[in-house]
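As you look at this complex, bear in mind that one protein chain is not there, while each of the others sits in place.
Letters are used for the chains, namely A and B, taken in the order the chains are written, and counting of residues starts over at 1 for each.
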Amino acid sequence: MTMLHRDRYFSPDPAVRALARSLYDRVASLPLVCPHGHVDPRMLALDEPFPDPAALIVIPDHYVVRMLYSQGVPMEALGIPRLDGAPVERDPRKIWQRFADHFYLFRGTPSGAWLTHELENVFGIRERLDSRAAMRIYDAIEAQLAKPEFRPRALFERFNIEALCTTDAASDTLEPHRQIQASGWKGVVRPTFRPDLAIDILHPSWRQEIERVSDRSGIDIRDYGSYIRALEDRRAFFKSAGATATDHAAVTPYTAELSRAEVDALFARALAGTATADDLHAFTGHMLMEMARMSVEDGLVMQLHPGSYRNHNDLIFERFGPDRGADIPLATEYTRNLRPLLNKYGNEPGFRLVIFTLDETTFSRELAPLAGHYPALRLGPPWWFFDSIEGMLRFRYAVTETAGIYNTAGFNDDTRAFPSIPARHDVARRVDAQFLADLASRHVIEQDEAEAMIVDLAYNLAKDTYRLGEVRDAAGPTA
Amino acid sequence: MTMLHRDRYFSPDPAVRALARSLYDRVASLPLVCPHGHVDPRMLALDEPFPDPAALIVIPDHYVVRMLYSQGVPMEALGIPRLDGAPVERDPRKIWQRFADHFYLFRGTPSGAWLTHELENVFGIRERLDSRAAMRIYDAIEAQLAKPEFRPRALFERFNIEALCTTDAASDTLEPHRQIQASGWKGVVRPTFRPDLAIDILHPSWRQEIERVSDRSGIDIRDYGSYIRALEDRRAFFKSAGATATDHAAVTPYTAELSRAEVDALFARALAGTATADDLHAFTGHMLMEMARMSVEDGLVMQLHPGSYRNHNDLIFERFGPDRGADIPLATEYTRNLRPLLNKYGNEPGFRLVIFTLDETTFSRELAPLAGHYPALRLGPPWWFFDSIEGMLRFRYAVTETAGIYNTAGFNDDTRAFPSIPARHDVARRVDAQFLADLASRHVIEQDEAEAMIVDLAYNLAKDTYRLGEVRDAAGPTA
Partner (left out) sequence: MTMLHRDRYFSPDPAVRALARSLYDRVASLPLVCPHGHVDPRMLALDEPFPDPAALIVIPDHYVVRMLYSQGVPMEALGIPRLDGAPVERDPRKIWQRFADHFYLFRGTPSGAWLTHELENVFGIRERLDSRAAMRIYDAIEAQLAKPEFRPRALFERFNIEALCTTDAASDTLEPHRQIQASGWKGVVRPTFRPDLAIDILHPSWRQEIERVSDRSGIDIRDYGSYIRALEDRRAFFKSAGATATDHAAVTPYTAELSRAEVDALFARALAGTATADDLHAFTGHMLMEMARMSVEDGLVMQLHPGSYRNHNDLIFERFGPDRGADIPLATEYTRNLRPLLNKYGNEPGFRLVIFTLDETTFSRELAPLAGHYPALRLGPPWWFFDSIEGMLRFRYAVTETAGIYNTAGFNDDTRAFPSIPARHDVARRVDAQFLADLASRHVIEQDEAEAMIVDLAYNLAKDTYRLGEVRDAAGPTA
């Protein structure tokens, strides 16, 4: 018995389904290219057994926690640690039982699809998670986790991960990456330079981060000039440790260059602790320009993830901290906001900018037209709430007619849930196969084109976009 | 002969269609739960025969009138009364003929689907409405309306309505509701507390409404404090008359609490007739907070319907008054606007807020993420222009992946067109069956899950959301 139908996510039309399946079969076993995600590199450096099922699958997954919370399950009952140290549920079996009791909430959601795939393909569970099966499934996972083949590196190899990029602060030592490389293990784990904290001049920990960046770089940050030099130094360090990309978050994709005098004064205010919200907005827009300039120079691919209202729920943030499922998207404007950056750097042959969005309306209206013109720009895959079957389909139908597939960046799993990585790539490959099968069935493309395109979507585009090595010969562009 | 195909609105794919039909058959005869609508309760209190077909079906239906007007049919020719008393068409047969002459305009629209269903299933008309059939159909309906089984209460019972909620001003006596209860008739008709006029401090009739609320509550509204006490008193009265919910309209979903001093001063300006447009905006945002606070206290479910630009066409408003089909949606922002209200009350276990929108872009971007996090929030069904086959499908595909189905509120018919109620529920049940059949056919969910979910969508979620009694055992959450 299996909970995973062989033809899941394909059209019910028999002819389309057969074609989708044949396209999927071409890429189902290709290595996984993971150019953007949030796996903790220490996990692979230490390679220790995973803890219990609740600690592995429930507690750290904000997709799971948010849905249960939305239906009245207290965070405490799920074992989410409180910042004030007040007691929360400690028994992983009770947490797992609550999760199982509410697993019906995930019907029709990507979390449901991923978890079902993970339970079956990683842990061999072949029954549905519900109240009655909860403890039986818990026991089975617990038994597996004790085995050496369920340690992180063994799973990495079994998952056939070709490269895994992590996300790391500007001040990070990248010590886990060094340890992995020194260990003799062949798994490719690359850092990604994400200087958000070093740029967020109003963040309570900004000064600390600036001090750490000073320490790591050996450049004492005392003004804007030394700040920029220190960040350049850190980028060079990341690059030497294998990084091929940077990543940036912002409330909006506003970009605009300040004069040197303006930014010197602004940075002085930031150091003095007198910067304002307007300063932060201006500085973020300016620093995106600076990061683009550095990417032109050092070749690191620039990623931008704007449009999330972080920590929307004060009570949850104050009690449990960030990343608990309370980040909510905002309407986002790209045409005017990105213009300064694209005007200055978007025609540069060596520059590459990957843009993500949480506002689907921008796909056909702004992002596909921009990506279908500026050489530097590629569209990141559907992000977060849209990394889903319907979300990915809407993305492809919305952008392909204007940008084609070759101005898109392939798939990112974007996850901290390590054992869900194969599930996420599998869903994406199935959805892309279905998309192409639909186009070919309607004779929008020919079948041989679909056969080349599926390799591009499943493998080549991610690798090419993030400069992770040679792509496959079977690729569309070379067919 | 029939104009209603057994499998209408289902996929043409034979396997999907068969599954959709089997899901639909499970719920086709379930009672109708009608938690939000605009049926006049006097109709059921008096239980008098309906007037002629034009007065029943054409004149009061702004969906119908707007379409005919958009294609050049004057309002006067449809018998819409002019505020200035100027003559309009009085002959219902001429009005009906004009309607029939233009019935082709409704091809592919929900009004077309509802009217066809209503003509056939309520009145037994089994031919298409067009110029030639117009008078024949008129005669047939007219003959039916004379029969006792076509009186309002008889139709209510035949329609199998389990509960019907009306919409009533804060000052309403709820006398028709009292008459219905006193009559011994078993039909359940509940009021809904809609204090829009009592909150719209710039409305020409606001002072009158405040006086009426004072009279009804026995609390003389002379300042903000007495105003709030009077509204609380009215809510208690509505609750004692069977209300389980309130309803609120606003141009935007802006929410923000004023200080007591600010709101005291603002309310004094309102009473003095010196309030400004800014005051109205601030007061509306403040009163939504107050209404949420009261809902936390008294348990009435709070509904919010923002984003309609009412009476967009001055000429029509001045000549014919409101609700003539000239209300136009606006882009609407929820993430920032609802934050104050959700931060203060969204984590309250006893609070329930049902949000509607006329801006489909917010479904996946803002509303599903909010509903998939805040325990208090449920998403109302597609409203007004989106209460349609494609509109409902887009809603389900847009929100389910992030919010699941259990953060949605089931179906509302939201209509003043009493005889169209079964048609509206039937379309919704068919669309939900099709949605679930599609998911099951693509193995996104399993068939047994679809079988539980269709009962939730067609019946349980509306009843549970609006606190209208026990739900069915077969429901998804308990399956």
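General observations
Keep this in mind: contacts are C-beta pairs under 8 Å (C-beta built on N, C-alpha and C of every residue); 3 or more make two chains touch, one makes a residue touch a chain.
This one's a predicted model, so the numbers in the text were calculated from it and none came from an experiment.
Which of B:R90, B:R126 or B:H312 touches the hidden chain is settled by the complete complex: it is B:H312. From the options A:D101, A:E232, A:D279 or A:E449, the residue with contact to the chain not on display is A:E449. Interface residues of subunit B facing the missing partner chain: 3, 5, 7-13, 66-67, 69-72, 104-110, 113, 128, 309, 312-316, 325-331, 358-361, 385-386, 388-391. One chain is missing from the display, and on subunit A it is touched by residues 11, 13, 15-16, 333, 335-336, 339, 342-343, 346-347, 349, 361, 364-366, 368-375, 377, 397-398, 400-407, 438-439, 441-446, 449, 452-453, 476-477, 479.
In this section, only the chains that are shown with their structure count from here on.
Chain geometry summary: the mean Cα position of subunit A and that of subunit B are 40 Å apart.
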